[in-house]
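Have a look at the structure below, then the notes.
A single protein chain has been omitted; all remaining protein chains appear in their positions.
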Amino acid sequence: MLSFIIKRIGLAAVITALAVTALFLIIHMIPGDPVSTMLGPRATPEMRTALEERMGLDRPLIVQIALFFGNMLRGDLGMDVFSNRPVTQIVLGQVPYTLGLILVSISWAAVLGVALGCYSAVNRNSLGDRLTGVLSVSVIAVPAFVVALYSLLVFAVKLQWFPAIGAGEAGNLGDQLHHLVLPSLAIGLSWVGYIARLVRASMLEVLGEGHIRTARAFGLPEGRVVFGYALRLAILPTVTVIGVGMGFLLSAAVFTEIVFSRPGLGKLVIDSITTRNYPVVMGSVLFSTLIFVVSTTLADIINAILDPRIRAGK
Amino acid sequence: MTDAGLQGPRSELGEILHHLVRDPLGLAGLIIVTVIVASAAFAPWIAPYDPIALNVPDRLQGPGGAHLLGTDQLGRDTFSRVIWGGRVALQVALPTIGGAIFFGLLLGMIAGYGPRWLDSLIVLLFDTVRSFPTVMFALAVVALVGPSLNTVIIVIMATSIPTYGRVVRTLTQSLREAEFISAERSLGASTARIMSVHILPNVLGPLVVLAAMDIPTVVGLEAGLSFLGMGVKPPTPSWGSLLNDGYNLIRNTPWLIVAGGMPLILTTIGFTFLGEALRDVVDPKLRGKGGK
Partner (left out) sequence: MAVLDILDLSVSYTTPRGDLKALRGVSLSVPQRRIVGIVGESGCGKSTLISAIIRLMAPNAQIRSGSIRLKGAEILELSEAQMRALRGAEISMVFQDPMQTHNPVLTVGRQMIDIQYRDKLSKTEKRKRAAGMLALVGIPDPEARLNQYPFEFSGGMRQRIAIAMALMAKPALLIADEPTTALDATLEVQIIKRLRELQEEVGCSILFISHHLGVIAELCDEVVVMYAGEVVESGSVRDVFHNPAHPYTRALLDCDPGHIKVRTRNLPTIPGNIPDLVHLPQGCIFAGRCDKRHDACAARPDMATVNPSHHAACHLIAVRETA
């Protein structure tokens, strides 16, 4: 198990390093440069040179990459142009909001989706199964920000059941949860459908396997057969999909944060683009890449815990 | 009574259509998609007004009357903007997915058929690109080069290539071990021949299914970026910018949000239904494995 985890973390480190380098090169290659982005069209050449020097952009590319990596390993992503605070600190201040929103969203979606998927698989071809199927397929691809806008319109503006703006009062958990309802509905809805479909399919496959017949032939209660024996296996693809789905979750969170004016990475990025605060944009992108890599790695490790064959490398 | 003998063998496309129409979801998807594509194609003839013509005296009207879905804050006809917005959505989705399929095929077949080191390299590349969260990456690029339709297309295409590439790679790998291809190879067929005659046709089916399922994602991303003001530039009508107008006026009129969101929801549902039904026809084994 330990060697599996170490190997997996090593791979994650390689991917992160590659991703950061690629990001760096892509940004370097595309037209438009950080300096003019930050200074705007009215910059004088003197201002440009000063800023380039400050950001280290006057040095050779390879040195820039090396410096960037060195700084990144020390957690230094540069300074915010306006407030002169470290970018790492600014971004880290927003990460908990986004991660919290994502975790709440995917949690309720996973619980409901797994329950619906199990129900559908056990009651295959029943009316409930068909209904769940059609509803699941309908919501799978609906963009989160459309759900966010509709729920904002209906439940916050018209009915006024839930607040429309912000993340709630600091330290007041009840208020914060109240503010989380609509955003997590928006992010989670499509995942309910997706997970329900996925669990149904893998559950049906597992329920047809020989060992389930054995469990039944030994008279194990049906509840234990389905949840203790079948779900243990049927859940594996869902764990992977959620891990890889972190990219989609982050995207959905960006839109949702804007719609509900919530603090978080999304709002930070949009605000920073508007104010041409380039280092903060890059910092946020790096952090979300990091979050994605951590999430896929975590999913693989969870799967290895759930499935002994994976950790044995079979 | 029609007789198969009289009709002759049905074409493959006809066969697929036949199956689609018999599946209620497939039929619904086919109808929705046809309506959306047709209204985008014939937008100039369908839209009653110029989508960008200002008509300030008529601004912020509700639905009904002279304007089917009302007007926005500048008096532009919402229905016309919705119809033209579909055109923009497809203008982004089609080249994006076309490009992603092209590069996905190319890289995936090389990885699946080529030497092992090349395979590992391409897979590592896929994993790397996949690890940029699309929207964040798009925003970083937009921050540098400014919002434009082409930026959106290129960024979404680049981040979708791994999805297609991985499917092509897996299929190529399993096909390359297949008996009929080993036989062909032992008879001295060239790699190019094996690729184009045997592998390509077998890979295309699953790719079409994947593409149908992917269109909603791309359309949603374009609308999302336009909603944030980071995609299509005003006054070009896009469902996303329509929603942005609606968002800013949410306390004045609900109609803009309703009108901007509906075509998006319909498009995603239509293409997902179609994709699911197509998958059941093309490859029943893929059931439950598409989506995100």
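So that you can tell them apart, the chains are marked A and B in the order they are listed, and the count of residues begins at 1 in each.
Everything below uses one rule, namely that a residue touches a chain if its C-beta (ideal position, glycine included) is under 8 Å from a C-beta of that chain, and two chains touch if they have at least 3 such contacts.
Nothing here was measured: the structure is a model prediction, and the numbers come from that model.
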Contacts of the unshown chain among the visible ones are A
Touch assignment to the omitted chain, from A:A12, A:V87, A:A167 or A:A215, lands on A:A215
Among A:K7, A:R130, A:K158 or A:R232, which residue is in contact with the omitted chain in the full complex? A:R232
Residue by residue, what part of subunit A touches the chain that was omitted? 209-211, 213-221, 224, 228-229, 232-233, 306-309, 312, 314
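Rule of thumb we're sticking to: only the chains that are shown with their structure count from here on.
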Averaging only over C-alpha atoms, locate the centres of subunit A and subunit B and give their separation in whole Å. 22
If you look only at subunit A, which of its residues touch subunit B in the complex? 14-16, 18-19, 22-23, 26-27, 30-34, 37, 134, 137-138, 140-143, 145-146, 149-150, 152-153, 157-158, 194, 197-198, 200-202, 241, 244-248, 250-251, 254-255, 258-259, 265, 269-270, 272-273, 276, 278, 281-282, 284-285, 288-289, 291-293, 296
Within the complex, which stretch of subunit B touches subunit A? 25, 124, 127-137, 139-146, 213, 216-217, 220-221, 223-224, 227-228, 230, 243, 246-247, 250-251, 254, 257-258, 261, 264-265, 268-269, 271-273, 276, 287-289, 291-292
